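For this view, one protein chain was removed and the others were kept in their places.
The letters A and B name the chains in turn, as written, and every chain counts its residues from 1.
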Amino acid sequence: MDRLCIYASDVFIILVAAIAIAFRIQTAGTAEPFDAYPKLITGALILLAIGCLIQTRFSQGLTKKESSFTQVLKFVALIAGIAIYILAISKIGYFVSSTLYLLTMFHLKRYGNADEFLETKPIVADSLISLAIVTSIAVVFKFALNLVFPESWLF
Amino acid sequence: MTLRKFYRLLITFCAFALLVLAVKPFTDESSLEDSYPIKPIKIIVPFKPGGGSDRIARVLDMFTKEEFGSSFIFVYKPGGGGHLGLRFLANSKPDGYMLGTYNTPDLVLGRMTGLARYEMDDLVLLGQIAFDANVFAASHDSRFSNMKGFLDEARQRPGKLRLGIAQPKGGNHLATLALIDEQKVDVSLVIFAGGTELASAVLGKQVDVGIGGLAPFLGSMDQTKFLAVTGSKRLQKIPRIQTMIEQGIPMNSGTGRVLMAPAGVKAFQLERLKNGLKNIFDNPDFQTELRKIGNEPAWLDGNQVTEYLRDFQTQAQHLLEKTGLN
Partner (left out) sequence: MESLLSGFSDIFDPQTLLIMSLAIVGGIVVGTLPGLSSVMAISLMLPIAYAFGPVMGLSMLGAIYTAALYGGANSAILLNTPGTPSSLPTAFDGFPLTRQGKAYRALYAALFASVIGGLFGTLVLIAAFEPLANLSLKFGPPEFFCLACLGLCAVAAISEGQVLRGLLSACLGLLIALIGQDPVSGDVRFTFGVYPLISGIEVIPALLGLFSLSQAMNILEATGSHIAPYKAEANLFGKLARKFRQSWSILLRSSIVGSIIGILPGAGGAIASIIAYNEARRTSKDPGLFGKGAVEGVIASEAANNAQVSSSLVPMMGLGIPGNVNAAVIMGALMSFGIQPGMGLLSNSSDIAYAFMASLVVSNFLLLGIGFYMVKLTARVLLIPSNYLGPGVIALCIVGAYAATYDIYGVWVMFGTGLLGYIMLRVGIPIGPLALGLVLGPIAEKGLAQSLQMAESETSLLSFILSRPISLVLIILCIAALFAALLVEKKTRLAETRRKELQDG
């Protein structure tokens, strides 16, 4: 190995090993024989992590994928969007949040086209589709299957 | 963003808000006195479907349409030995449309063993509909004929005999630990995650004796040898099997099935629920159906259960510290 590169997989594997060590420390107070299995698993995980790290040093053919800043940003935005959606579900209620989320996501895809974004026809089309999806979910799951849905302030 | 687009965005949200306001009245519940219950009541079963609690609740459900106007809606929420589901019940809106079922004395053990994150005051007990003593069971070709024999041999060969327990940190577990402590025997305990697992282990001779409910053994009675019953009187289905007390061993435990509602339910709704439950219980068909699935009908009203639990709690506190279950 001529250069010491750190790949993203290394970061991930080191994190996993750290979590395994944290779990291992927590097992300290458990009575026998219930500590056998957790110790086995955490130990194996740490060994495997070391093994994987060593393997990466000697393997060829690992491509370095370049991620541009905009890609990362887009990804973070997507994750944040989903997280906000789930928060909305717990605070507002499933059906309202889902309709809003679907509508937003469908419409944001049109962001590039100036003659489609926030124009009457596309907005109406997207709204109708999101309403249709949410209504069918409501009919199938809530009314036919009687599943419980999160409700708080609204539905 | 141009102004026109901004207006369109605004209009969309207003239209949406109007739509929500229009639909909202249909989603609100009303709890008028004379029409309660106007919609189906949900019942939380804090175990996996198909288990003992589920079966008992299903038997109850056969009569709810007649009594309350519509069948129950079943909500399964297993976890934490059942206490996760009870926490869900305790935290739910006390609108009179959500009930839960669980066992005694495990109900009070939750807080004491650290498994529960709700207070007993967050729940209101509606009543007990069944009470089942546990059984000590072994494989049909076991060399033991009763528990006295098992305990005697255990004293002679410490640690060589295996005793299986059906559920960790429940009333059963505690009672067994108390027995072992009181009888001063040394057995190897093997803990299983439920009555059916215990039954397979007993039948498969993975353990010498197991303690659990009778119901999982009903399908294999000729392959099972029952050594004792843990209650104060013998069980109908196995009338020749002695109780522990008859064998000279002090042990009186069993599992009661209770129904609960979250605290805060209006008085008239509680009244209706309690009366309805008692009505169903008094129905002889209900009692027959309950016996069909291997459980014994036994009624206690909410206050009586609370009293029983309070007594149990005082006794158990000392025992828990001794056995280290808390």
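Just so it is clear, a residue touches a chain if its C-beta (ideal position, glycine included) is under 8 Å from a C-beta of that chain, and two chains touch if they have at least 3 such contacts.
Since the model is a prediction, treat every value here as computed from it, not as a measurement.
Here one chain is not drawn; of B:Leu125, B:Met147, B:Leu161 or B:Leu177, the residue touching it is B:Leu161.
Among the residues B:Gly51, B:Gly171 or B:Gly213, only B:Gly51 touches the chain that is left out of the figure. Mapped onto subunit B, contacts with the missing chain fall at residues 44, 48-51, 54-55, 58-59, 61-62, 71, 74-81, 83-84, 87-88, 113-115, 117, 159-162, 167-169, 173, 188-193, 196-197, 199-201, 203-207, 216-223, 289, 292-293.
Subunit A residues in contact with the hidden partner, per the touch definition given at the top, are 7-9, 12-13, 16, 19-20, 23, 26-27, 30-34, 36-38, 40-42, 44-45, 48-49, 51-52, 55, 62, 65, 71, 74-75, 78-79, 82-83, 85-86, 89-90, 94, 98, 101-102, 105-106, 109, 129, 133-134, 137, 141, 145-150.
By our rule, only the chains that are shown with their structure count from here on.
Centroids built from CA atoms put subunit B at 36 Å from subunit A.
Note for the complex: subunit B touches subunit A at residues 1, 5-6, 8-9, 12, 15-16, 20, 23-24, 27, 40, 42, 73, 75.
Across the complex, subunit B is touched by residues 96, 99-100, 103, 117-120, 123, 127, 146, 148, 151, 154-155 of subunit A.
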